[in-house]
Each structure stands twice: as C-alpha cells, then as structure tokens.
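The complex is shown incomplete by one protein chain, all other protein chains being positioned as in the whole.
Letters A, B and C name the chains as they come in the text, with residue numbers starting at 1 for each one.
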Amino acid sequence: MSVSLTPQFPSLAQRITPLQLLRPDGTLVGGAEAPLDDVRLQDALRLMMLSRAVDDKGVSLQRQGRFGTFSTVKGQEASVVGSAVALDPSRDWVVPQYRELPALLRQGLPLEHFILYYQGHPAGGRIPEGVRLLPIQISIAAQLPHAVGLAWGLALQGSDAVVLAYFGDGASSEGDFHEACNLAGVVRAPVIFFLQNNGWAISTPRSRQSSARTLAERAPGYGFDGVVVDGNDLFAVYAATSQAVERARAGRGPTLIESQTYRFGAHNTADDPTRYGHGDTLSGWIERDPVTRVQRYLAARGQWSDEIEVQVRHGIAATIDGALAAARSVPPPAAADLFTHTYAELTPRQVRQLRQLSTTPAAAEGR
Amino acid sequence: MSVSLTPQFPSLAQRITPLQLLRPDGTLVGGAEAPLDDVRLQDALRLMMLSRAVDDKGVSLQRQGRFGTFSTVKGQEASVVGSAVALDPSRDWVVPQYRELPALLRQGLPLEHFILYYQGHPAGGRIPEGVRLLPIQISIAAQLPHAVGLAWGLALQGSDAVVLAYFGDGASSEGDFHEACNLAGVVRAPVIFFLQNNGWAISTPRSRQSSARTLAERAPGYGFDGVVVDGNDLFAVYAATSQAVERARAGRGPTLIESQTYRFGAHNTADDPTRYGHGDTLSGWIERDPVTRVQRYLAARGQWSDEIEVQVRHGIAATIDGALAAARSVPPPAAADLFTHTYAELTPRQVRQLRQLSTTPAAAEGR
Amino acid sequence: MIEAIRDALRGEMTADERVVLVGQDIGRFGGVFRATDGLHAEFGERRVFDMPLAEGAIIGSALGLAISGLRPVAEIQFLGFTHQAFHQIVSQVARMRYRSQGRFPASVVIRAPFGGGVKTPELHADAIESQYAHVPGLKVVAPSSPREAKGMLLTAMRDPDPVLFCEPLRGYRLMKEDVPSESYTLDIDKVRIVREGTDVTLIAWSAAVDLASRAADALLSEGVRAHVVDLRSIAPLDVDGLIAAAERTGRCVVIHEAPLTAGFGAEVAATISCEAFYALQAPVERVTGPDAPFPLAGAEQIYLPDVSQVVAAARRTLAAS
Partner (left out) sequence: MIEAIRDALRGEMTADERVVLVGQDIGRFGGVFRATDGLHAEFGERRVFDMPLAEGAIIGSALGLAISGLRPVAEIQFLGFTHQAFHQIVSQVARMRYRSQGRFPASVVIRAPFGGGVKTPELHADAIESQYAHVPGLKVVAPSSPREAKGMLLTAMRDPDPVLFCEPLRGYRLMKEDVPSESYTLDIDKVRIVREGTDVTLIAWSAAVDLASRAADALLSEGVRAHVVDLRSIAPLDVDGLIAAAERTGRCVVIHEAPLTAGFGAEVAATISCEAFYALQAPVERVTGPDAPFPLAGAEQIYLPDVSQVVAAARRTLAAS
C-alpha cells in the first residue's frame, strides 16, 4: 500500500491523569482547594461510614440466612457519596444500579426500605412520594435510557433538575449504555452518566471488558465531555460531579464521569472473589481507602478524633438497629402482594388467581 | 464551584479533514499517488456503473409492480465499490446491510439472486457455496456482531481472512453497533466497520442522529483506530480500506471507517424524499458524483471516452437482461418454500401444515 | 385507518399537553406511514420528536418521560423491531409500577404496525403479539377497523398502564369507514361482538377480524350463521366475554396470522377448551400462519390464512358431533 495514514483519532488517555484533589494521606494536592467545608464533609463522612456499617451488617445477616444476596459498596464510598452530595435532593434525581446505597439514603429513601428489599419483601421496592429516586435496577444498564428520558422530560417541563445515573464498568458494554448516551447528546438532556469503574464486572476485569484506554473517552463520540476522576477521592468526585451538575442545570447537556475505584469485597454475597484474582491488586487499593482518606484530612484539621469516631459509630449502629426493627415490624408478604401494582387494577384473571392462592396452604402459612 | 476542569477528552474532529486523494474534477490531490492502476480502476468503474444501472432498472420495474421495495446505492458507488475492491473475495468476507449491491456482486453473488430477492422470492436469499457473503440484513445493525464473530472465528481457526461489515449512520445509534465494536476491540477481530454516512436515516438527518462531530471518533472508545474518508472518492475509500485490511490481516485488529457520502435517490422506493429536505444539499453532492469523478480521471489519462462508455453500457445492459431472464426462469414460490430451511428437517407440525397448504387454492395458483 | 389514528393523536395532544410523541421519522416526515403527518408542524419539536435509530432508547426514554410526568406515545416503525427493545418493554416498562410498588406508573403507549399482505421486506410483517401477551404489567391491544382504532387509541392514551398498541399494517390504507370526528373512548378490555350468529363462533383480532367477517359472509351463503368476535384486548384477556361467545355456539374457530405454535390462539383455544368444556360441541379449530417465518413478499399469499381456510375449519367444527 502506497498511502499510509496517521491515526485521525488517537486515544487521548495517555495525556490525562485522573482528577485528584485529596491525596491518600489526607493532604490536599498542591494548589487545590477543598470543595466542601468541614461541616458538609463530616456529613459526607458519616454517610460513607453508615454505608460501610450496613455493608458489614448485611453480610453477617446474609450468612445467617436473614438477608438476601446483595452487593456491598465497600471501597467505593467516596465515589457514591462524593457524587450524590453534589445533588440537591429537593429537585435532582438519582437513577441507581444496585451498588449505591448511600446515594439512595441521601435522596431520602428510608434505610428500612432497602433492608426490606434485600430481605425479599415486595414492599421493599416502595419509594416514598417526594423521594427523587428510581428503583434499584437489576438489569445491567437498563436504567440509563430511563435516566435520559426523565432528565429530558423534566427539562421539557421547565424544571432545572438534574439526573444522576449510576452504572458500572461492566454496564458500559451494554447496548443500552450507548443508546442512552447518544440520545442524551442529541436532546442535551440534563443527565450525568456516572460510571463507577471498580475494576470488575463479577470476575471480568476491566481490561477484558473493553480495549478502550479509558471509558470516559467515549464521550466525544456522543458530543459531550468525559472526565476521569480518582474515585476514592471524595473531593475530586464531588468537584467533577458538581461541575457536571452546573453544566446540566445551565442547559449545557450531559457529562460522562468515569470514577476509577475498586470494590473491596466480593461482587455480592454469592460470589467468591478468590477465584479470579480480585485480591492481587486489592492491597494497593486498601491503602487508598476512601474513608480513611477523609478521616485523615479532617483529623489534620482537628475535626476528627477517636472520640468523635466512637460517637459517630454509635449513632450509626442505632440507625441500623432502628431500621432493622422497622423492617421486622412489617407483616410478611401475602398473596395479594404478588398482584398489587402489577396494573393499576387487578385483571379478571388476577382476581381469580388471588382468590385461589389465598386459600392454599403456602399462603396460609405466610411466607 | 472553585474547581474548573478543562475537558480531558475534547473532540478531535475539528483537527481532521476527510481523507481525499481524487478531487471532484478528477485530478489527484497534490502529492497523492493513484492506489489503483488503470485496469483495476476500469473494473471498479464498470462495477459502479452496473450498480447504477441496476438501481435505475429496479426503480422502473418497481413502478410497474415487477420489483419490490428496495434501496438504491446511487451516489454511494465509490463508497461501496472502493471498499469492496480492497478485499480478496477468495478469502475475505462481506457482511452487508441492504444498500451495497456492488459489494455483493464483487464477492460473487449472481445478480439474479439479488433480483429474485427483491422480487420477493424466498430462493433469492440463497448464497452459493464459496461466495463469502452473509445475507442482506433488514434489521438495522444486527449484522455487526455477526461480522465480529465471523472474523474472530476465522482468526481462531488460523485463517488470515478479513471481514468487511457495512452499515449506515443510522445504524451507528443501535446498541448492536456498540456491543459489536467493543467486542471486536477486546478480541482484536480482523473486522472493518465500514460506516456509510450518507447523511440520512430515512428522513432523519445525520445531525439529529448524533451530536458527535464525526462517528469515526467513537473508535478510541473501543481501543482501535477511526478514519474519516471522502466517501465519493474511490481512491480514498480504497486506500483507507486497504490499510484497514492490511492491519486486520496482520492481527492488529479492527478499524472504523466513516465514509462520508450522500444518497442521490430516495431512501427506498416507498420513500418520498421531498418531504424532509433531502434535496436541499443534493445538488452540491451531485457535483461530487463518484462515478463521473473516476470517468474524468480516466479520460484525462486517455482511458475513457464516449466510445468506451457506450460499449460498457451495452455490456451492462446485457448483464442485467441476462439476470432478469434467469430470474424469470425460476418457478414461482410454492408452499414448500415456506418451510424448507427453517430447520434442517421439517418438524412434525410443519409436515402437517405443508400438507394442508399444498391443497389450498392460494398454493395451487402459485404466487 | 391511518387518518383515524392521526385523528386520535391530534385530539389527545390538543386535550392534554402532557402527551408527547417519540419515534423514528415521525417529525417533519410524518412517520413512514404518515400517522403523525402534520403534527410536528402543529405541535412543534418539543412534542413530536424524531429519535435516533435505537428502539431500546425510544422505549427506555419513553419510560423516563412518563416518570417525569409526561404521557409519551412511542412509535416503533414495525412491530418486528420492538425486539430490539424487548428488554425495555418486558423487563422495564411492564415492571416499573410493580417494581416501585405503585410509585411510578408507566403510562406509555407503544404503537407499532404488524401483519402481512402489503409485500413488505423481511421482518416487517412479523406477528409477535403472543410474546407480549405473556408479560404481566403490559396491556396488548389490537384494533380491527378505523373506528375501533381511534377509540381504542384514545382509550389507551388515557390508560394508567403501559399499552402495546398493535396496528394492522394492511388496514392503514385499505380499511376505510366513517369515523366520528370528536374524541371517544371504547371498552378496550371487553371483546366486541362484530356480528351475532348461532352456529359457529369465529374469534379474531386486528386484520383477521376482517377475514373472519368475510368468512362469515361466505358461510352465510351456505346458511351458516357465524358469531364473529373481535378480542380487542389480547392482554388482559376478557375471559368472560370470550367464554360467553364460545358458549353461544359451542363451535369455535380462532384466527390469527402468527405461526400456530404458541401463538395467542393457543391461549384462546386453551381458555375456551377448559372453561367452556361442557358447552363445546367440537374441538376448537385454529386457523393461523404456519410454523415458519413470515416469508418474502412473493410467498405471502401462500402464508396468510385466507377465507377458504376459515370456512373449511368452520365446516369441520360443524361436522363434528
């Protein structure tokens, strides 16, 4: 071949480093300012710690058979909390996958709903009126077009609300991701695609998920900006998300944020991460624990101490116990729970089926 | 917000111009060499002219009710032919959408199969043994994962074959496009994603299809190279495709080629392009007619003249007449044609249904 | 019929400003079948939106639009291409109300034409309604005439649940009848008795209702009075209405274009056979497309059920004792 072409679209990934403001040792990167004051930061820290405590409690309950299969946030708390606190829950929406507990709580979901859901109670899916949150999504990436439609629809109706959609590195391979991003670019929907790249999709490493150097560099292919952030740096995540929120609110369209983080635990409580080399890089990430990083920063400012920590942990334990008790007080599922909310009204066949089921032994025994 | 982020991944599209080697007036771009010699170029030109003649014939037969709904290639001949002739039909494969007639012919599909297909005869779908071509694909973008699997599978079996997959600007919005590109990047499949950006998906303009500046810049998001070429320049298309073929053959993975072109006619014979402003930019494109461009180049070299053209047109007319006659000689579809090749063998129900249908009046009348 | 559909869309868009239309080529172009002709000019870009070529995103974003408080009507160019959005329709739109325990009703209407007879390319004619009939949370309806189409579409647009609205492609131009100009609704969850009869019950929906009626005409010339029933709603099924119609004659023929096996005719036949067991005088007959893909245009007349097949089936039920 006589003609040799230089690549027209080389990857820009080599040129960039993930945005970082707070170093693992808790000091600010030279020249950086803290984007959150100490009071808001302590709130965020408390939420991160609550999340981790629920994770631990859930895993132990699951082992006792008192909780279903669920996915912990552990290791990704700065990623979830840093992004969630950039929203205004009184107007903005969160569209979750399944690994974003603190974002759900921050939007106002009562913890007992989350518990009921993972205890397998149909009522656990309920989202109280006024809580701007879509249900937990099990079908990977399927929530992304919903987020775009929701954001677009709110904008069409004159709202300045922003929609924050969570998903994982695995999800970025689904067609729904692509279709949603492309549509969002076309309608300039006020949506933020928040990609938590935690290194794994169950056992599949990020390197096998895609040959792209970064996933954020897909953004120009949809006509908007992409950003890579240190996902274990609460400040960086918060700063990047806040900028995306501002942009969306001002009508300047979507942003794709790739938050580079790592899950510390198993994919979920049914997973065995020793089978696929998850531990090989884990220790390096544990040194970059998102929670201790913030604690160190606050401690250096005299805003965090063992005493404060004990107090916070006490509060968290009480919150969890209260939620567990509230969940226990809900009556076990009954046959009617299978049908209610399937349609606005029961169909004739459902009426008949409900009548039949209500008289069978299984239903009579409760669950 | 205190932190202001410069875009990490700005679009590179402004920096690039589509690859062009042959100007609309038929002269070579300064410094360019012709990548095809005159003999091969004349073959390519003949194929472009045959394609256009079949288009014209098909449209007129369609108006007489003797041909079904089909989509013309007209205007995109350099794009299709320039890419197809970069392949070696004795080892490489073509995976088409529905607007690539000359590529099918170049791979060895008899023209009468194409005619039968658009006359609605089930037998029209048949692809002779040894012709490396998948069937015409009606479901937009669904062929792309097939192309990846085919390319990957051939490579796994030690072949150095390359697969060229065609699709449109509209198709680039489908999830299948994304999933296929991403997988191709991961397995470094020897596949070329040849995107014919002809400005429209039925009535939907390219600008509405995506906010990306170019579609080729999606390639880095999958870990391979993207190229934008002047799709009405046979030399540029050929050169870019040849380079992609070389790369794929050498095991260096996929390429995304965006061939910027324009369809001269309606989307298909059921379309009315006056309803959506298709004509507004048409005249500018007709000046860039891919066929006359090559004719001018050859004429300047003394390799094309009115006499040669008349001769070529005669040959083409004979080819088409022969194919139409061959198609006419095929018996009309019968009830058995509904079932044969559904499975390797008829199912018991199919056997029964075939028996019933073979005795109904409709079947007795033939079509 | 296409005018009746456009009329319904225009009427409801005028009456309820929450109604928005999304789909491919529905804007300036007015849709590949002109269902939305003129609506873009009348209601503007914000209410009639040309979408990128991605069915999953059309349906998925329509669900999001509904959650935001709008009432989206999505057009998919052909029912066969809803397969690209199958996961969004079946696991998302149909489930959102249930998943959120009532918080997010998914009031989305999905319009799509289907069926053969107009020589479309491959996949364009596929009759796949039974795949959707199996989806709790989704309503599936199929009008059989212009008048029905208008009233049913208006009703569907006001329904609190998601409705897959399957339009008979060959009815778009071929079916003509006077349609009231004002807005009206219909009991779309009840079967419609198209004509009364006492000898054999013909059950159909969509374009097959016309076939059933033509078969009834042919039967009448033999002195057989057919009771013709239009299901209207495939899901939920009006079991009582269906059983009453079946018991009326005790002899039933179900007609549809989709392949026999696991077509919705199976549910109809099973329901009748089980619930009208003692009233049945003959086995329920199914006249359907064969177990084969809908073929290219040249073979569609062989594929499609026709009057003679319906008449023959009716005669078989009458011969049984």
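Throughout what follows, contacts are C-beta pairs under 8 Å (C-beta built on N, C-alpha and C of every residue); 3 or more make two chains touch, one makes a residue touch a chain.
Since the structure is predicted, the reported quantities are computational estimates derived from the model, not experimental observations.
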_In the full complex, displayed partners of the excluded chain_ = A, B, C
_Residue of B:L21, B:L61 or B:A123 in touch with the missing chain, whole complex considered_ = B:A123
*Which residue from C:I193, C:A266 or C:L318 sits in contact with the chain not drawn here?*
C:A266
*Considering the whole complex, which of B:G82, B:P102 or B:P145 touches the chain not shown?*
B:P145
*Among the options C:H40, C:R71 or C:R95, which residue touches the chain absent from this view?*
C:R95
*Touch residues of chain C, complete complex, unshown partner*: 80, 83-84, 86-87, 90-91, 94-95, 98-99, 122-123, 126, 128, 130-131, 133-134, 136-137, 235-237, 258-259, 261-271, 273-275, 277, 280, 282-286, 291-293, 320
*When the complex is taken as a whole, what residues of chain A touch the one chain not shown?*
68-69, 98, 117, 119-122, 124-125, 138-141, 170-171, 173-176, 201-204, 208-210, 270, 275-277, 332-335, 337-339, 342, 347, 349-350, 353-354, 357, 360-363, 367
*Determine and list the chain B residues touching the chain excluded from the picture.*
122-123, 125-129, 134-135, 139, 142, 144-154, 156-157, 175-176, 178-180, 182-183, 186-187, 340-344, 347-350
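Just so we're on the same page, only the chains that are shown with their structure count from here on.
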*Whole-Å distance, chain A centre to chain C centre, using C-alpha means?*
40
*asked:* I'd like to verify one number: the distance from the centre of chain A to the centre of chain B, where each centre is the average of its C-alpha atoms, in whole angstrom.
replied: 42
*Multi-partner residues of chain C (at least 2 other chains)*: 52, 54, 56-57
*Interface hub residues of chain A, defined as touching at least two other chains*: 175-176, 178-179, 182, 186
